[in-house]
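Here the complex is missing one protein chain, while the rest keep their positions.
So that you can tell them apart, the chains are marked A and B in the order they are listed, and the count of residues begins at 1 in each.
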Amino acid sequence: MKKKGLTRREFMKATAAGTAGLAVSSLLPAKTAIAQPPIKMGFVSIFSGRVAMLGETGLKGAQLAADEYNAKGGVLGRKIEIIHRDSAGKIEEAVRIARDFVVKDKVDFLMDHSSSREAFAVKEVSRDLKIITMVTASETTDHTADPKIWTPYSFRSARQSIHDCCVSGYYAAKVSKEQGLTRWYSISPDYAYGHDSTERFFEFLQKKNPEAKIVGQLWPKLFEPDYTPHITKMLGDKPHAFHSALWGGDLVAFIEQAIMYGLFEQCKFFSNNTAEPPVLKALKKIPEGLHTGSRYLRNVPDTPANHDFADRYEKKYKESPTNWSQEVYSGMLFLLEGIKKAKSLETEKVIKAMKGLKVKAPWGAPDMDGYITMRSRDHTNIGYAIAWGRTISKEPYVTDLYYLPWSEILKEEEEYLKKKGWL
Amino acid sequence: MKKTIFWGSIIAVILIIFPFVYYSKFMINYLTQILIMALFAVSLNLLVGYTGMISFGHAAYFGIGAYSVGILLQKYSSNLLGSLFLAVVFSAIAALVIGFFCIRLGRIYFAMLSLAFAQIIYTIVVKWTGMTGGDQGLIGGIPKPPISLLGLSFSIGTPLNFYIFTVILVIASFVICKFIVDSPFGAILKTIRDNFLRTYFIGIPVKIYQLVIFVIAGTFAGLSGALMALFISGAYPDFTYWTKSAEPIFMILVGGMGSLLGPILGAAILNLLTAYITMYTHLYELVMGTVLVIFILSLKKGLADYLLESERFKRWSSSLAKKKPSRIGLATE
Partner (left out) sequence: MELMKLVDCFSSLSCLTTQITSALIMAMVLFLLASGLSLIFGVLGVLNFAHGALYMLGAYFTYTLLTLLGNFGVTVILASIGVGVFGVVFERIFIKRIYSSPLLYQLLLCYAFILILDDLVKIVWGYEFKSIGLPAAFRRPPVKLFGSFVPSYYLFIIIVGIVVAIALWLFLSRTKYGKIIRATAHSSEMVSALGINVSLIYAGVFAIGSFLAGLGGVLAGPVRSIYPGMGASIIIESFIVVVVGGLGSISGAFIGAILIGLMRSFGIIGFPLIEESFVFILMAIVLIIRPRGLFGKEEA
């Protein structure tokens, strides 16, 4: 005769099965009833041609940050997704891509990793479409400092040339006093960045060492392949030292050509951009004793956090991080932490959360306790480590590091902005 | 003539109504950009396709138009139509001056001199930082004050309104260009293209015709440049660089140089290709280059030319006109 209802054995089996099921399902990734859409970021940059490195290494920085956050469950329970497109350096393309990102792909945020010229045009898109844009490559001070073009939707995580120039000027003043370098030359690319950095550098140099005199300035066009006539002119005028804002491939070509003329033995070289991994990698033999700033170096600052970042990046991509990777990574930190703080993706809330936001970054300056800050007043990054030093031919490639306290840098910046009438 | 105005109006009306039927911000932006570039390409084709004058420096007028409207609206004026008009006038003047020197030369040298002048204009634009913003261009946005006409106010500040404004100006320009090429003046241009010496020998002042069409082409290029500057709210030195001069040349080559439709088609195709290629790969150059190579080697002429010159089309169009099929000869409009 069949018994009605559950036997004890059946009941126990059912309970066991149910408990096992619950236990197993608790180990599975939590799946909410409605899948959370990812946080979409639209990344526009240059991935082809001469400055393909800009986009490629910048994207790697973004991807690293996204992967690290996603591994911890994303932000607000949502994964981060990056869509990236190549503007090929054409301004209308950068604008079109930025617009399409917002209008067609419906991204939540724009990562504007385009060159400083395109960035001005993309800024108009941010203003027009009211989309939060993280500017990660443009170092031109005007971008956040000029009130006439400022917009609350635009945030800059890239370094600013005024900060770099302040440190470079102070350092050069110190060295020039020590070594009696009074006759100065400059060779910088003939465009806004080249002019601005050189002008600021000399301003700060001469402020701290009035003995320094400019005896000549050269402005080869950007991407000029041949610096021989410039080098020979400099040799003829015999300066004690010279400054250069040349960067990347241009700097490599210049150094190779200058070595042949023995220029560095005759004149001391000061350049912001020598100690960058791509430049160091390209130069077969790194001349010693060149004075250089740091863009990204794993020993600036020489902290475990920074070395760890470089290791993580190298492990994933088999190459060293560049300044661009770092700037984009900072941008991601600001944005994602801002979203976390705002507990929302709403534009106004995120803007409010990012104003004055402090995040711990591998390259936070030693005197800022390792924090970088998104300044509330103008939405730009401050507190990143900047150091100058002398090159040596083996790791870590730069030695005798000199830092300037950020209190000093900010003071000089304020003075500069007041002079310009922007503050 | 009436036919052209009729068709022009129909097309303009369709384009304007389109976004009301199917509203897509993406399409509006996209169409605006294509229309502006199509105008640029059509203006160049007046020279290349109709008169046989290959200019590599057409970007000079595009740039002058762009910078003029930008500088005027940023610093000196709040009259949108007035600034636009002046910008176009400045381009025309530049075309007159440069054209005067260039037309004295034959084909290849004409092309090179037009390039040289465009590069000189580029250098001026880049160096004259006080006026043009130097290599950074006009930043900070170009204000778009509303147009007041007959008591009504129309603002081109929204994408939709700007699109409508562009449609009206560009289609009107196309209609004017069609008049020019279909007129007796246009017929002479074509004979200059086909046989320069013979035209000269029948007593026609060839150089004057060339100068006139050069100025007209420069004027429309200036208009397209001004519209582009308003569209992206800025003007940049790239607008005068030789790579910008190359863009309409590609559009004409791909779309076809024998008609006004050709450059319009070329503009649409190239813009579409660029948009789609960049969506899927960073190897834009490889894909675009390959597409162009396949295209050149297979068609050996522009798409519109290929279609319009094909036997099928000729039979179809003459059967429409109820005429006997014409002998195989030059493709007429």
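Keep in mind that, in the parts below, a residue touches a chain if its C-beta (ideal position, glycine included) is under 8 Å from a C-beta of that chain, and two chains touch if they have at least 3 such contacts.
Only a predicted model underlies this, so the values are computations on that prediction, with no experimental measurement involved.
Chemist: One chain is left out of this view; which of A:E68, A:E81, A:E203 or A:E256 touches it in the full complex?
Modeler: Candidates A:E68, A:E81, A:E203 or A:E256; residue touching the omitted chain: A:E256.
Chemist: For the full complex, which residue in B:Q119, B:T132, B:S173 or B:T240 touches the chain that was left out?
Modeler: Of all options in B:Q119, B:T132, B:S173 or B:T240, contact with the hidden chain holds for B:Q119.
Chemist: Out of A:Q179, A:T228 or A:S376, which is the one that touches the chain we can't see?
Modeler: Answering carefully, the residue with contact to the hidden chain is A:T228.
Chemist: Out of B:F101, B:F154 or B:F313, which touches the unshown chain?
Modeler: B:F101
Chemist: Name, in rising order, the residues on chain B that touch the hidden chain in the full complex.
Modeler: Touch set of chain B with respect to the missing chain: 48, 54, 101, 104-109, 112-113, 116-117, 119-120, 123, 127, 242, 246, 249-250, 253, 283-286, 288-290, 292-293, 296-297, 300-301.
Chemist: So that we can see where the missing chain sits, which residues of chain A does it touch?
Modeler: 47-50, 52-53, 56, 190, 216-219, 221, 223-226, 228-230, 232-233, 235-236, 248-250, 252-253, 256-257, 259-262, 278, 281-285
Following the convention adopted for this analysis, only the chains that are shown with their structure count from here on.
Chemist: Calculate how many whole Å lie between the centre of chain A and the centre of chain B, each centre taken as the average of the chain's C-alpha atoms.
Modeler: 39
Chemist: With touch defined as at the start, can you tell me which chain A residues reach chain B in the complex?
Modeler: 47-49, 55, 84-88, 90-93, 95-97, 99-100, 103-104, 116-117, 120-121, 123-124, 127-128, 140, 142, 146, 148-149, 190-192
Chemist: In their shared complex, at which residues does chain B touch chain A?
Modeler: Touch residues, chain B against chain A: 25-26, 29, 33, 134-137, 139-141, 228, 232-234, 236, 238, 274-275, 278-279, 282-285.
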